[in-house]
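One protein chain omitted, others in place.
Labels A and B are assigned to the chains in the order they are written; within every chain, residues are numbered from 1.
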Amino acid sequence: MTNRTDETYREQLEKAVEAIVFAADEPVTAAHIARAFADVTGSEAPAPDDVEGIVDEINELYARTGRSFRIERWAGGYRFATLAELAPYMEAVHATDGQRRLTRTLMEALAILAYRQPTSRSDLEFVRGVDCDYALRKLLEYGLIDVVGRADTVGRPLLYGTTDKFLELFGLAALDDLPNLREVESILDDPAFHREKARLMMTSGLTLANEQHDHGTQTQDETSE
Amino acid sequence: MTNRTDETYREQLEKAVEAIVFAADEPVTAAHIARAFADVTGSEAPAPDDVEGIVDEINELYARTGRSFRIERWAGGYRFATLAELAPYMEAVHATDGQRRLTRTLMEALAILAYRQPTSRSDLEFVRGVDCDYALRKLLEYGLIDVVGRADTVGRPLLYGTTDKFLELFGLAALDDLPNLREVESILDDPAFHREKARLMMTSGLTLANEQHDHGTQTQDETSE
Partner (left out) sequence: MYKVQLQQFEGPLDLLLFFIRRDELDVHDIPISQIADEFLAYVQFMEEVDLDGVGDFLYMAALLIGIKTRMLLPTSEVDEDGEPIDPRQELVERLLEYIRFKEASDHLTARYEERIRQFTRGEAAAAVAPVAEPGSELVEATVFDLVSALRRVLTMVPAVDDHEVESEAYTIEEQQDFLEATLRSEGRHSFVDIMRGRSKPFIITAFLAVLEMARRGELDIFIEGGHDDFYLTLLPKDETAHDE
C-alpha cells in the first residue's frame, strides 16, 4: 500500500479535490480537503500548495477541453462556478423553468384558497392574519388561481378559486382529489393540527362535502371553468 | 450570425448543456435545455436525441480525462453526480445526514407503492399485513410519494404514487426502469431463498428464550428518524 507511485497519488488527489469541491455547497478550504484525503487514503496529508497546484491543473484541463465551469477561489476556499459568459443560458433556464418552487407564503395562501374556495381577499387575510396582496398577485400571475365571481356581501368583493393549472401542478384530476379534513389529519398526525380550527377554516362545500362522500363537484365547476 | 458552422453549433450546444445541467439542483430535461438554447442563441432548438448525443460525448470526455463526475439520467432528466467509488471522500467531508437511510419498514412500503401505484392505503396494508399509517406519513414527508388521485371504489380512498424525487434518489430514469418483479416460483426455486435461513438465524433477530430480552430497541424503526 505504501509503494504508491507519485503518479497515482496525484491522480487520487486530483479526483478527491474535484469531487469534494464539486459536492460542496460552500467554499472548501485546502486544509479541509487535505485532511479528508489523508483520512481516507491513509497517506500523508498534502500541503496546501499541492492542493493549489492540483486545482490549477484541473482548471487548465477544463480550459483546454472547453468545459463550462472552473474551480474558483472564493472566501478562502475552492468552489465550482460556471463561466460568466454562459450566464444567458442560466437565465433562460430559470426564466422558463422549474427551478422555482412556491415559497412558503405562497403555498400557505394557496392552501387556504384551495380549501376555502371560492374566497375573497379579506377572507384570506382573516385566516392568515397578514396582508395577502402580494400572494394573490403572484398566484394570479402563475395562473394557479383566478377570479371566479363576486360575493353577495357588502362591496361585492372579488372571489378567487384555483384553476386547472393548479390541479396540473399538484398532479390531480379534480379538486375532489385533495385530501379531505379527515385524510389531512391522518396524513399529518399532528396534535397541533386542530380539527375544530380546520373545520372552521374549511367552510366551503368542498371539504365537508366530500368527507361525506358527496364529492363537492359543484365547487369544482365554479372554480375550474 | 446565420453562417454559423455545424462545428460551432455543436460546441455551443455542448457548453450550454454542460452549464445548464451543472448549475441545476434537480434533473433537467432535454426539452428544457433545448428551449433555453434556442432562446439564447436564436438558433433552432436541438432535438432531444441531439442533446442525448452531446451528453454521451461529454461523459466520454469525462471518462477519458479521469473526471470525478458524470452526467446521470435520472427522473427523466440529466443531473451531475460524483462517481460512487469516491464516496469515502464525500463522507469524510460532507455531512451525509441529508442522505437519509430508509428503514426496512419504509423500504418495504415504498416497494409496494412503486410497483402497484397508484395504490390506496388499504391495498398497501393488505399486502404488508400491517398498519401503514406511519410509513405513508414518512414517505410523504420525505417527498418520495404523493397523493395522485382517488380510487373509484367504495369510500373513494386516496391513491398514492411515487414522485420524481423517488426516481432521482433511486437512480432511475423512469418508472419503467424499476427492475422487473420476479415471478414468485422463480424466487422460491432460487436456492438463495432458503439459504436466507442461515442469515436469518445469524442476525441479531434471534435470541434464546432464556437470555434476557433486551427490549430497549423494539421501536427502533419507528423512532429513529
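The rule is simple: contacts are C-beta pairs under 8 Å (C-beta built on N, C-alpha and C of every residue); 3 or more make two chains touch, one makes a residue touch a chain.
Predicted model, so just to flag it, every value in this text is computed and none were measured.
Trainee: Out of B:61, B:87, B:151 or B:175, which residue would touch the omitted chain in the full complex?
Mentor: The single option touching the absent chain is B:87.
Trainee: Touching the hidden chain in the complete assembly: which of A:76, A:149 or A:171 does that?
Mentor: Touches the omitted chain: A:171.
Trainee: For chain B, which residues touch the unseen chain?
Mentor: Touching the chain left out of view, chain B contributes residues 22-26, 72, 79-87, 90, 94, 96, 99, 102, 104-105, 107-108, 110-112, 114-115, 126-131, 140-141, 143, 146-147, 163-164, 169-171, 179, 181-184, 187-188, 193-194, 196-197, 200-201, 203-209, 213, 215, 217-222.
Trainee: Considering the whole complex, not just the chains shown, which residues of chain A touch the missing one?
Mentor: 19, 22-26, 69, 74, 79-84, 86-87, 90-91, 94-102, 104, 107-108, 110-112, 114-115, 125-131, 133-134, 138, 141-144, 169-172, 178-179, 184, 187-188, 190, 192-194, 197-198, 201
The working rule: only the chains that are shown with their structure count from here on.
Trainee: Any idea how many Å lie between the Cα centroids of chain A and chain B?
Mentor: Measuring from centre to centre gives 18 Å for this pair.
Trainee: Along chain B, where are the residues that touch chain A in the complex?
Mentor: 11, 14-16, 18-20, 22-26, 28, 32-33, 35-37, 39-40, 61, 65-69, 80, 82-83, 86, 88-90, 92-94, 133, 136-137, 140, 146-150, 155-156, 158
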